[in-house]
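A single protein chain has been removed from this complex, and every other one stays in its place.
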Amino acid sequence: MHVQTYAPMFMLFVAATAIATLFFTLATVLGPSKPSAEKSLPFECGSDSDGAQHVRLSVKFYLTAILFVVFDIESVFVYPWAIQFRSLGWMGLASMMGFLLVILVGLVYAWKKGALEWET
Amino acid sequence: MTIGQVYFYLCAAVALFGALAAVCAKSPVRAALGLLMMVLAVAGLYLSLDAQFLAAIQLIVYAGAIVVLFVFVLMLLGHTPLVGVGDGSPAARILGATGFGAVALAAMILSARNAEPTNFPAALPAGFGSVGEIGRLMFTQTLVPFELSSALLMVAVVGAVAVSKGEKPVIVAAASVLAPPGAAPKPGESQ
Partner (left out) sequence: MMPSILALMPMLVIGFGALALMLAEVLTDAKTGLAVGTAVVLFTAAAFACAGWMVGPENLGDAAVFAPWLVFDRFTLFFEVLLALSGALAALVAGGYLREHGIDRGEFYAILSFSTLGAMMLAAAGDVLMLFVGLETMSIGAYALAGFRRGSPKSAEGALKYFLLGSFAAALMMFGFALLYGATGHTDLAGLHNALASESLRSPSIVIALALVLAGLAFKVSAVPFHMWTPDAYEGAPTPATAFMAASVKAGGFAVLLRVLLTVFGDERSASWATGWPPVVALLAVLTMTVANLVAGRQESIKRMLAYSSIAHAGYLLVGVVAAIRAPAQAQSAVLFYLATYSVSTIGAFAALVLCGSRGAEVVSYEDLAGLGRRHPAVALPFAFFILSLAGMPPMAGFFGKWFVFKAAMDAGLHGLTVIAFINSVIAAYYYLKVFVFLYMREPAAGAPIAKPMWSGEVVTAIALCAFFVLLLGLAPGAVLDAALAVGGAG
């Protein structure tokens, strides 16, 4: 059990939560509250709000997000390799280059297919 | 109770709460946030198992990328509350959930009671869970699955391009970002 090693980190969490809770509580308790019909109207930069509450996003967001996940996972693999770069030697370099080559083909493919372009 | 046990039960409770929220929440965005809570708590559990790298990856990939992807997909679908979804009767759903839950619970209790960790090392090997040790293992022992997992990543890239590019769907999304606001009211939008 080495969770104790991370005690400072958890203390930071606790402090952050405590401060946020404190401010919210103080604002709720001390702040004046005079609701009126005018105040509870939706506010949109001064103009009347219009349209549906939730807009549908384009499928482009999905493609971008999934490509991000794929290359994110690639970077996850590269990191431990980089740590062990010297001790793994040429074999490790070749293994990683083989992997990266495949991913590179994927990148070229996505690029040429226009998957990285926003305006199509 | 040691501090370790307190920590475990805290993380486990948060994970369970998040998972329940993900399943039970009516609003999909709340469900996604419940999932995020679960992911964070599980990362905390990894930390207590000396798997620091895994905990970090859990945060970067799951909390950072996959939950974000979920939220994107929810926005693609236009997030209407999940009311009346599914044509099964409530009884069938409750029965299914209870049945599966009972099996899962029985599995956990039985595994816990009959734990025979014969093949597990008594002490952790040096450097267990550290980034360097994982890198060494990945490029020596598990090199074959590592290299072949590139095929998995590739099929994901090409598959994503295949289902989201190409010819336009016949039913164009009713209210895309480009459509003028209010042009296409969606069913179930009563506000």
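Read from first to last, the chains carry the letters A and B; within each, the first residue is number 1.
By our rule, contacts are C-beta pairs under 8 Å (C-beta built on N, C-alpha and C of every residue); 3 or more make two chains touch, one makes a residue touch a chain.
All values derive from a computational prediction rather than experimental measurement.
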{"item": "Contacts of the hidden chain among displayed chains", "value": "A, B"}
{"item": "Candidates B:6, B:24, B:103 or B:124 - the one touching the absent chain", "value": "B:103"}
{"item": "Residue, one of B:15, B:45, B:66 or B:161, that touches the chain absent here", "value": "B:161"}
{"item": "Contact set of subunit B toward the excluded chain (per top definition)", "value": "103-104, 106-107, 110-111, 114-120, 142, 144-145, 148-149, 151-152, 154-156, 158-163, 165-171"}
{"item": "Absent-chain interface as seen on subunit A, which is shown", "value": "102, 105-106, 108-109, 112-113"}
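Here is the rule we go by: only the chains that are shown with their structure count from here on.
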{"item": "Whole-Å gap separating subunit A and subunit B, where each centre is the average of the chain's CA atoms", "value": "15"}
{"item": "For the subunit B and subunit A complex, residues of the former touching the latter", "value": "2-4, 7, 47-48, 50, 53, 57, 60-61, 64-66, 68-69, 72-73, 75-80, 131-132, 134-136, 138-140, 143, 146-147, 150-151, 153-154, 156-158, 160-161, 164-165, 173-178, 181-182, 185-186, 189, 191"}
{"item": "Residues on subunit A engaged by subunit B in the complex (per definition of touch)", "value": "1-4, 6, 50-63, 65-70, 72-74, 76-77, 79-84, 87-88, 91-92, 95-96, 98-99, 102-103, 105-106, 109-110, 113-115"}
